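One structure below.
Note that one protein chain of the assembly has been removed; the remaining protein chains are unaltered in position.
Chains: A, B and C, in written order; residue numbering restarts at 1 for each.
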Amino acid sequence: MIQLFINYYETVAVIIFSIGFTTMLLNRNLIKKIIGFNFMDCAIYLFLACKGYVEGRKAPIIIDGVQSMEAYINPVPSGLVLTGIVVSVSVTAFLLALTIRLYYRYHTLDIEEIIVLSKKEED
Amino acid sequence: MNLVQNFPFLSIILTLSGGVVCSVLKGSNARKYCYFVLTSVLVGSLLTMAYVLSTGESYVYMMGHFPAPWGNEIRVGVLETIMASLFSGIMLLSLMGGMHHIFEDTEDTKSNLYFTLVSLLSASLLALVYTNDLFTGYVFVEINTIASCALVMIRYRSGKALVATVRYLFMSLLGSGLFLIGITILYDITGHLLMENIAQSVSVLFQTGTYAFPLSVVVVLFSMGLAIKSACFPFHTWLPGAHGNATVSSSSILSGLVLKGYIFLLIKIFYRVIGMNIIFHERATNVLFIFGVFAMIIGSIKAIQEKDLKRMLAYSSVAQIGYIFLGIGLGTEAGIAAACLHIIVHAITKPMLFTACGGFMDVSGGSKKFSDIQGAGLRDKLSGIAFIVGAMSMIGIPFFAGFISKVYLTTAAIEYSSIKTVVALAALAISTLLNACYYIPAMLVLFTHPKTEKVHTHPRSKEMSLSLYIFIGLNFLMGCFSQPIVNAVIQGIAMFR
Amino acid sequence: MNLFVMLLCLFLILCAISVALTKDILTSIIIYMSFSLIMCVIWILLESPDLAITEAAVGAGITTLLFFATFKKIHLIDEEEERASHED
Partner (left out) sequence: MKIREDYEQVGWRKLIHWVNADLQEDYISKDHVIHDQLHLKENAAQEKNKRIDELKSSLQALAKTHGKQWYEKSYRIFSIFVAVAMIIVLLGVVSQLPSFGDPSNPANNEVSERYIESGLQETGAVNIVAGMILDYRAFDTLGESHVLFIAAVSVLILLRMDYGSDGKLRKTKGIRDEGYDRMYEPRNDLILQTVTRLLFPMIVLFGIYVILNGHISAGGGFSGGAIVGAALILYNNAFGFNKTKRFFTYNTFKWVSFASLITYALLKTYSFYTGANHLHSGIPLGEPGAILSSGLILPLNICVGCVVACTMYTFFTMFRKGGM
């Protein structure tokens, strides 16, 4: 139990991940679902990025030639999260474009109504 | 380092840049360029397969100047090259099969963008097959997700396709979210992203028993994430909508190849990263085994109730995915070999069925309801024959491809002496019966008392006939002379470690 | 220093819960914007400035812009439907 307070960043990340996961699963409004997805992704990247942090070390930009490992944190997780942030922006743009297209056709943002309406219409 | 060893890397780069080039060309030039890219990738992977079979062991290709744990790396073995040539070949054939549908469904200013999506999808499939690094796997899983959702959404004029895309995309994003959390926890407890190094530290962790609970949660997250993405039983609700409403070539690419890419990544993670003994200990294989059994039964039952040919084929894909998960669920090497064999068989048969269904839609005024395609098999003879061959192979009649993988699934199940064997054999028998229960009525509808009045028929293009001939030939080849392929798969699995 | 981080994390959790509970979309978009800004501050506390700039420019900047553009586009569609229905 104490470990939860030592890794407090990871606890926060897990709580936000679950809230985002539920908003995405539970909500009927499309834009709410997309915001829930963004929360989920941001939480996973916080969970990944705080793996690389080491107490008392600086950001991995070499200052005046000091190249010992004790001076800098682990650069691998921040490299991975940089890739991840751009992935979640691209997916959000795709989802929002789909929402607009659906709104053109069904004039509602509620996914349940959209499913009911799309079943009624014959293509 | 002879030249052939560079082909896997060059094929990934060619397909990636092919996507970019297609976005600039006109519709018809993009089609020619896409054909060129896919044929060169097919020839390249066949040559690499010959090379790897001759040397008898897999080699590692270093991407960049820095060796493995620092830089990226792809690993090329027999199984990988078989899958790569299968994926590029089938993608080429399904594109040829549904070509005039593509140009009908998309605007003429946007049809070249369809070929961008197809070549980027084949790039991500190749990268998923070859990669030896988990995070590279995640990046290309994302490309795969967006490309396959865009393939379904290309028919955005029909509202059903849009709704199916939204549901498919949300479920797929849940899957890749769980997959990424699995990678993070694994990176945290082992410190590596490369598959070999993770395997070593995981086996050490397993012996000493440290981080036992996180390790089992990682196994659960990987299997759940990739099961959601490959439409395994409880998470298959998005599949009938997505595959039922996409264009002909999109649905054959999606059900034939995209689902298999994720399953192959799951096999790689289970077999090479975590190791089968730990998976066995975690009893993850039992869970997948039960999912497979349920998928086989309930997928077929749902397919029987369908009134729409394409949705019926989509539900039968859910059942066939259940066969593959049954193979993985057995947990033995023979089980995984049977699963790989069924991946090959299903990749050959299902796109043929979807292309034939495209042919039936052409001759019956574009509708896919059973009531409208009454007797379409007689109006379009070649699609009818292709549908018969596909249905026979799905049911598992000897001399057709499906029979081979069913035989190996049963031998793998028999080898395994416990309750699992009984359940596996019962499931195989029942689902073969259920397959017959929906393919034979479909064939009856297609080949009896055709409608008399002249329905607007679309002259079948040469490309489609060629692709159907090749599909039928492949099916018979796999059905009758399957021994070399089976030996290659078994040798690949042995070399896979 | 620890108290400051605790407050930020508490704010993150409050943002997540309030978006789950509010009905109005506009307020949830604005809450998401503040969530992204706090994430930039946390990236700096975790000693990774690369992430802070990227999250600020791409996460808080462009994503929220797209949300507002979608929200406005939806209202525009309603306007046109009315205008079209008035004319014909």
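Heads up, the rule we're going with is that a residue touches a chain if its C-beta (ideal position, glycine included) is under 8 Å from a C-beta of that chain, and two chains touch if they have at least 3 such contacts.
Treat the numbers as computed from the prediction; the structure is a model and nothing was measured.
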Which displayed chains the hidden chain touches across the whole complex: A, B, C
Contacting the left-out chain in the complete assembly, out of B:T136, B:T285, B:S393 or B:N475: B:T136
Contacting the left-out chain in the complete assembly, out of B:S40, B:N72 or B:S367: B:N72
Residues belonging to chain B that touch the chain removed from view: 1, 6, 9-10, 13, 16-17, 19-21, 23-24, 61-66, 69-72, 106-110, 113, 116-117, 120, 123-124, 127, 133, 135-136, 139-140, 142-143, 146-147, 149-150, 153-154, 156-157, 181, 185, 187-192, 201, 211, 213-214, 217
For chain A, the residues touching the chain missing from this view: 1, 3-4, 6-11, 14-15, 17-19, 21-22, 25-26, 50-55, 59-62, 67-70, 72, 74-80, 82-83, 85-87, 89-91, 93-94, 96-98, 100-101, 104-105, 112-113, 116-117
Absent chain, residues of chain C that touch it: 26, 48-50, 52-54, 56-58, 61-62, 65-66, 68-73, 75-76, 78-80, 82-84
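Simple rule for what comes next: only the chains that are shown with their structure count from here on.
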Euclidean distance of C-alpha centroids - chain A vs chain B, Å: 28
Whole-Å gap separating chain B and chain C, where each centre is the average of the chain's CA atoms: 37
Residues of chain B touching at least two other chains: none
Sites on chain C touched by chain A in the complex: 5-6, 9, 12-13, 16-17, 19-20, 25, 28-29, 32, 35-36, 39, 42-43, 46-51, 54-55, 58-59, 62-63, 66-67, 69-71, 73-74, 77-78, 81
Chain B to chain A touching residues, read off their complex: 135, 139, 142, 145-146, 149-150, 153, 156, 158-160, 162-163, 165-167, 169-170, 173-174, 177, 180-181, 184, 187-188, 193, 245
Interfacial residue positions of chain A with respect to chain C in the complex: 8-9, 12, 15-16, 19-20, 22-23, 26-27, 29, 31-32, 34-36, 38-39, 42, 45-46, 49-50, 52-53, 57-59, 61, 73, 77-78, 81-82, 85-86, 88-89, 92-93, 96, 99-100, 103-104, 107, 109
